[in-house]
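Inspection log for the structure reproduced underneath, given as structure tokens.
One protein chain is absent from this view; the other protein chains keep their places.
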Amino acid sequence: MLSYVIRRCLIMIPTLVVISMIAFGVIDLPPGDYLTSYIVQLESQGAQVTEEQVESLKRRYALDQPLPLRYVNWIWRIIRYQDFGQSWNWNRPVAGLLAERLPFTIAISLTTLIFTYAAAIPIGIYSAVKQYSWGDYLFTTIGFLGLAIPNFLLALVLMFIFYRYFGVSIGGLFSPEYRDAAWSFAKFWDMMSHLWVPIIVIGTAGTAGLIRTMRAVMLDELSKDYVQTARAKGLKEIRVILKHAARVAINPIISLVGWTLPQIISGEAIVAVVLNLPTTGPLLLQALLTQDMYLAGSFIFILSALTVIGTLLSDILLAWIDPRIRYDKEA
Amino acid sequence: MANKDLLLSLEDLKTHFFSENGLVKAVDGVTFDIERGESVGVVGESGCGKSVTSLSIMQLIRRPRGDIVGGKILFNPEDGSSIDITKLSPGGRQMRSIRGNQISMIFQEPMTSLNPVYTIGNQIMEAVMLHQRSTKKQAKERAVEMLTKVGIPAPLQRVDEYPHQFSGGMRQRAMIAMALSCDPEFLIADEPTTALDVTIEAQILRLMKDIQQDFGVSIMIITHDLGVIAEMAQRVNVMYTGKIVEQAVTDDIYHNAKHPYTQGLLQSIPTIGRKQRLTPIRGSVPNLLTLPSNVCYFAPRCPHAMEICSKQEPPLYEIDEGHTCKCWLYEGSKEVSA
Partner (left out) sequence: MLTNTTLPPEPESPTAETSWEDVGAKSLSQGQLMIRRFRRHKLAMGAIVVLLIFYTVALFAGFFATANPVQRNSAYIYAPPMIPRFIDSEGNFHLRPFVYGLESTVDPDTWDRIYKPDHDEIYPIRFFVETDEYNLLGPINASRRLVGIESENQPLFLFGTDSLGRDVFSRVIHGTRISLSIGLVGVFLSLVLGLLIGGVSGLLSGGVDLVIQRIIEILISIPQIPFWMALSASLPAHWSPIQTYFAITVLLSLLGWTQVARVVRGKFLSLREIDFVSASIAMGANDFWVIVKHLIPNFFSYVLVTITLTIPAMILGETALSFLGIGLRPPVVSWGVLLQQAQNMRTVAMRPWLLVPGIFVIIAVMAFNFVGDGLRDAADPYSSK
């Protein structure tokens, strides 16, 4: 098991390297000398930029070096100094913005992932066991709708309904009185009461996909011989379904974290804009629109890296719960 | 016919399936008895209703796709009671206390009939703990004991291994261990060796014979292989399209087969030293959906087919004591009421 974990971690490194290269490509993409535009930006804000400052910026970001060296410099500063560069818009280090926004992105993505699985697994089992029942048809229909509704549209519709018929604004993650307050139990509770909207909106498509897969895998498993063996032992049907068939069917579903997680993080980025959440999404969009490239590139790098790490964790979890994989990989 | 030694008797059992394309009479009026300590074979080509018969005894026919629509399955366990299994609810407490406890079953595919994510020991213990209310520790001891009995080497270690670490033959041994772990009175073996290599097959058959003696369990062995029957069973029921066409003791089946279908099955077995060509039965098992009623279903494939065969269904004739045959060729013999 340990050797498997170590090997998986090693395989992840080239992936992270490629992702960082792509992210740096994003930073480097906009045409033009962006030091100049940065200086223009600073000056427009009324700051005086001295020759030394320009030189120090050039040195810090290796701006007069060729592309590969600029990349290496960027990575090195991230690893060595946790320096992700400077955001022009905010005129502060990107690392600070990341520290502010990223926890919410992670919290929302993780709770959505848990919600997605917590909803999809039982519904998938139900739909398979009661195949072609009314409930099955109902969930299948909801599933197809969930896959077809763009999540930002779902967010808009929910906001519209709540605003129009209940007079509540469901955007954001905090009520106004807590927005700038220090963390307290009341603030946490307030966040939880806002969290369900983004979770449902972001999770719907993934849940719909997982329900369909779970249903299909479960139907497959239910027709297998070991289920009949379990019945022949005299087990109750519910135990046959849950302890035997569902337990096996869950494994491929867990392996789908690698497919669900990018979807959730993707969805979070766009839904956050609509729902005005204090996460990375709105900042990323703003950074892209204003060509605040260090901010945008770093966000993309971190979001992708998070996805890759999440997928790795799910692989390890899968190896832990599935003896077949565990032993295959050790052999 | 009431007999103290009678363990199980099927009386005119009918199990039908309701498919999209119509009614399938998979088992259509099957009657036979199994005595205590006896091994009975059920033989026939695939699709003749052998497996459905065994699943009916276990009440494992999946509704609403299929159901037992008629007949009785009388089960007389040692405690002296007599239960008609067809009257029990398939998911009910009484049926579940019979399954795996008094009647257990082993299946054809050892590769897939064990759950891949639980250890062998865990799967044996599950049945023991369910039926014998034993502690986890006792159940595990029982599992090790059973693995030892079925000849699995290093059982203390292998009890904690997963099915994929076992070979096919070993898995079937483990299945047998599981089936016998609660000391059942009756064991149904549905093609237990079909998926195995010939050498392994011999070992498993040997094991089953030993076990029958050790445990005093009655066995119903289902197979399409008359060789397996010769090895295992004292009496044989030959099935064709959901009906029993011949019943006899094993010797009679081999040396004095009466039904053309049984004769056909025997002629298609290759035997070393025999000079004759193999004569397979021509044609194949008819589609159960399109069968007409009240005829002999074997007639289209039968070398002795007569005019009456496709006009009226033959009754069951008693050829000899304990030897019956459902064929017009024996018209004039004593008819047995089904």
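Chains here go by letter, A and B, matching the order in which they are written, and residues are numbered from 1 within each.
Heads up, the rule we're going with is that a contact is a pair of C-beta atoms (placed from the backbone, for glycine too) under 8 Å apart; a residue touches a chain by one contact, two chains touch by 3 or more.
What you are looking at is a predicted structure, and each value in this text was computed from that prediction instead of being measured.
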{"item": "Visible contact partners (per top-of-document touch definition) of the missing chain", "value": "A"}
{"item": "Which of A:Ile39, A:Ile75 or A:Leu288 contacts the chain that the document leaves out", "value": "A:Leu288"}
{"item": "Hidden-chain contact residue, picked from the options A:Thr204, A:Thr229 or A:Thr311", "value": "A:Thr311"}
{"item": "Omitted-chain contact residue, chosen from A:Tyr81, A:Phe144 or A:Trp189", "value": "A:Phe144"}
{"item": "Full-complex contact with the absent chain, from A:Ile78, A:Leu173 or A:Val273", "value": "A:Val273"}
{"item": "Chain not shown, touching residues in chain A", "value": "8, 14-15, 18-19, 22, 26, 29-31, 144-145, 147-150, 152-153, 156-157, 159-160, 163-164, 169, 171, 209, 212-213, 252, 255-259, 262-263, 265-267, 269-270, 273-274, 284-285, 288-289, 291, 296-297, 299-300, 303-304, 307-308, 311, 314-315, 318, 325, 329"}
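To be clear about the criterion, only the chains that are shown with their structure count from here on.
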{"item": "Chain centre separation in whole Å, for chain B relative to chain A (CA means)", "value": "54"}
{"item": "In the complex, chain A residues that touch chain B", "value": "224-226, 228-237, 244, 247-248, 251, 321-324, 327"}
{"item": "Chain A contact footprint on chain B (complex, rising order)", "value": "58, 60, 91, 96-101, 104-105, 107-109, 112-119, 123, 126-127, 130-131, 162, 164-165, 175, 178"}
